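Other chains of the complex are left out, but the ones given are in their true place.
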Amino acid sequence: MLEQIGVDSIAALFAEIPAELRVDGTSSLEPGTGRNPRSEGVPPSIVSGEAMSEMAMLRWMGERAEQDAGLACFAGAGCYDHHVPAAVWDIAGRGEFMTAYTPYQAEASQGTLQLVFEYQTMMCALTAMDASNASVYDGASGLAEAILMAVRKVARKSRSRRVLVAETLHPHYRDAARNIVANQGVEIETLPMAEGRCDLQRLPDDGAFAAVVLQQPNFFGMLEDADRLTDWAKGQGAAVIGVVNPLTLSVLKPPGQWGESGADIACGDGQPLGAPMSSGGPSFGFICAKAALTRQLPGRIIGQTEDASGRIGYSLTLQAREQHIRRGKATSNICTNQGLLVTAAAVHMALMGAKGLAAAASASRANTLRLVERLTALEGVQPLFPGPFFHECALALPKPVPKVLDALLDRGILGGVSLAKHFPELGNALLVCATEKRSADEIDTYGQALENILR
Amino acid sequence: MSTIFDLSQAGRNAAAQCAGPDGAALAGLPEAALRTRPPELPEVSELQAVRHYTNLSAKNFSIDGQFYPLGSCTMKYNPRGAHRAASLPGFLGRHPLAPERASQGFMECLFALQEILKEVTGMAAVSLTPMAGAQGEFAGVAMIRAYHRARGDLERREILTPDAAHGTNPATAVMCGYTVREVAVDGNGDVDLDALKAAVGPQTAGLMMTNPSTCGVFERQAVQIAQVVHDAGGLLYYDGANLNAILGKVRPADMGFDVLHLNLHKTFATPHGGGGPGAGPVGVGERLLPHLPVPLVARDGGGYRWLTEDDIPGTIGRLSAFAGNAGILLRALAYALMLGRAGMDRVSDFAVLNATYLATRLKAAGFDLAYPNRAATHEFILTLAAQAKAHGVSAMDFAKRLLDFGVHAPTTYFPLLVPECFLIEPTETECREELDRFVDAMVAIAEEAERDPEHLRTAPHSLPVGRLDDVKAARDLKLRWMPG
């Protein structure tokens, strides 16, 4: 090949790089000092920089994976240990899906395109919305995109850049959304809570908000009065953004039907639809909207069309919203999204059907009820709020939560999520969740363990 | 092909996936919170779902099946071993909020990756949390903004980009509240230094730039550009989408960049998944250290701990619910481990060798390079303007016809400043025979363009559908399946 090119070494191919910038390989990046740039805190095998065979790499990483494994998971808080049918990743992992690129060449990408079209349809069915995009990064960053949509469009009249966010929203969602939208001068304000739900007594009525953000079930697993909140918000001229768990929508009222006219945007994290927990990522964020907001959606959208002989096909559409066409005027800078997780989600929903999703959601609630019953039978353990909760529940413990969690770890139990950092005012508060995967034995073991720890 | 909804029959389901308690579990919930009718999801058997999606998958091109010389997108082979590593049950089953004590294995992996990325870029610190290149850009520009603000320098409202820049660069600048000013690229693909000098000023927050640039050439004035921007008080952003061209040859830090993102799904290993996911870690020099997005992993005594807002009060904060696309980060680490340092250097060797070979052969076959005086990098640009003029066939027609040859089309019409362009990146994982087949296909199509241009204009001819009507798709919006 070098001969055809007409050079005599690979090094010659890099001749245009100014000599003073050249380094001689990643292996000698701190020339002169003799110091290995990867030293402190890194295992020797990595410091050395020797290539590992696939086998050696899998052993090394396998040891680390093993180190953290084997806990019975009672943590939720936005990431759930649901069963994923074996077929889901057998299909999503097929090279044709996994190693394809973004379907810019539609004719060579009908597999992905039709699948995402079907996914969009399913998400619209779950949320009772008119349009869905093909995913954003995750639920939290997706909320930022939803807020920007609302600010751009719905609030054109009011010109308000203020957004009211329920205090009962996942605090990480609030943080991420704020961190993103603040750069565009959007201000996030808080709708206060009472007893773990939005405080209906303290709803502002000055009509100054571009959008109101509700989560259902909320961060504490509680069910908000979504109808009333929606009607109130719309009465104020604000757009309503519902942050929802798509699995629970198999049994809960969809945002599109909240109140008189429904929320304007539904968004959330798709993790409960076929994605393993995987330390929180990759999963995917979804955004669905009422028709009026379709053109405000960020990211890719698939539409149905035809070829010259009338055969139905699918292609990326409304690309004029996107960065590769509209550059600085795009609805978002998103490019790479979370396509493969959407693939898994579509297969997951097709396999589970409405019936399977409802069964998983109901079983998760049943298990959480059983867990709460078991734990609150212990002295000093109580539900923090009167309810109703869906499949997560905040509990008050008689001891500091981090210590309890630590002691539970010793017994192989991930006992939930401490609320100490984000809600110190709630005292020794622990958020628990038992999905359909938790067995009666595991729930019992948890009860027993906690009993011993609190004793 | 039928949609999954066409296959649906009321009452059908995959029984093994539908176990669970009956409605009783929902008793006690307020009526108003519940759905009145189940969502209209497909009702199919497990076989139907598996068969439907298996057959759908066959309608995709993919790296596992085809050569994919997509410039800028780096469609290379990603070793299955990396996928296997990230799919280890211990990793897949880890809850993101598991206490540090139960997360040391995972955190060690992240820490190791941070260190490796520091080394290959020369930056002072790396945060892994951004979930794709564009979010990395966002994090980077948000840090630039935070930097100026922290210094009370509030008048810098503008981000500069070369006019050939990737669309995410200007879009990101706007998302971060900046206006964008584009700087021209000259006829050799380098930034016009005079235009740049004229553009910078006290309003300049920074400049975003890729190198090798989106013109497929190495920006030789990188150091001068840095000088100009720094002198004006701005910071330099390196869009790392093309890092595979220079791994082990030159480090962004040495070119004067203050902040960068890496597309792990390009330079490191992640199959593109039909659109994602990716990961876009950011690296920074000393100046931006106080603003890194959280969480990060730090070494602490014998173990690892998370750095959060408490540790980095000037942080631009978190950008996702948890810690980014952990699974993609693990793939990147697996890839780096299998390559080792020497292998990493070979990535750029072979990426550039393959591209240069392809450019040489295509040129010899009569195609026009957009920058004939420049060395190819890991990618290069062809302009089909001559063919368009002579035979009335566009780059798009060439692209669609290539599909019939079982080759994915190169990136077309980007960068926009080159007419009828193909941005071609063969990547380091393809072998010579595959490159030769591509040249053969291009030559065959060029001949066909003379003989039967209509055949190109109506291509593709051998795929599941013919050329699709994009205009109709946007005009008669059908964004979801409707019965009947």
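Order of writing sets the chain letters: A and B. Residues in each chain are counted from 1.
Following the convention adopted for this analysis, a contact is a pair of C-beta atoms (placed from the backbone, for glycine too) under 8 Å apart; a residue touches a chain by one contact, two chains touch by 3 or more.
Predicted, not measured: the structure shown is a model, and the values here were computed from it.
Written as a formula over the displayed labels, the complete complex corresponds to A x2, B x2.
Methods note: only the chains that are shown with their structure count from here on.
Taking the mean of the C-alpha atoms as each chain's centre, subunit A and subunit B sit 20 Å apart.
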